[in-house]
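Just below is one structure, and these are the notes that go with it.
A single protein chain has been removed from this complex, and every other one stays in its place.
After this line comes subunit A, so read on.
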């Protein structure tokens, strides 16, 4: 089985994002960028399936600017076998990404696509679901545990009430949640090996996909500043205060 793992280059999770002065978006100039953390989990899960003999090849895909090559090299250094960069400098929305991925799936014929449940920049949480719909495949989202059987995959999902297990027929779409695994760190020998692994360069036009945005961002603002807390003398004052606020 071949596994397709889409990865996204996003603002590093440790960076405190700053909103551009004109409110048109987040300032990305000179900001550290890394692989979306949920996608690291996807890459790790694909590698584990390969190590367990459930898959033969892992193909990493990214849709984004030329710099997204670095993100793909990270995936290759972790253990993916080859990579495809669909290069575009435009902002791509989940639907456009899902359409491009559908075209790649049709060309590559993978048995499984593992995606992060969402990217930490726009938190859309849509690409996996849209891809499943476009392909007509089963989807197991927010995966906590996955187990590949004979032509099927069991996905234990993180849902509000606890865990739910679904069985899907392969080929299928899985989106990863935080507790699925702990991604490995790329070691130097694997970083060096990744340099010589194949990385194909494509454009959205190669797949006949129009990436023009369907949405308009009207305004981006900083979240409101947290007010400083107040230290109260005793429990009576606390109760009085809570009553005053109408919460007790």
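In this section, a residue touches a chain if its C-beta (ideal position, glycine included) is under 8 Å from a C-beta of that chain, and two chains touch if they have at least 3 such contacts; residues count from 1.
In this section, contacts and distances are computed from a predicted model.
A single chain of the complex does not appear, and UniProt lists its protein name as "Acyl-CoA dehydrogenase", one of "Large ribosomal subunit protein bL17", "Acyl-CoA dehydrogenase", "Recombination protein RecR" or "Sugar ABC transporter permease". Only one of A:20, A:169 or A:195 touches the absent chain when the whole complex is considered: A:195. Only one of the listed residues, A:187, A:203 or A:217, touches the absent chain: A:187. Contact between subunit A and the absent chain runs through residues 14, 30, 32, 34, 70, 73-74, 77, 184-192, 194-195.
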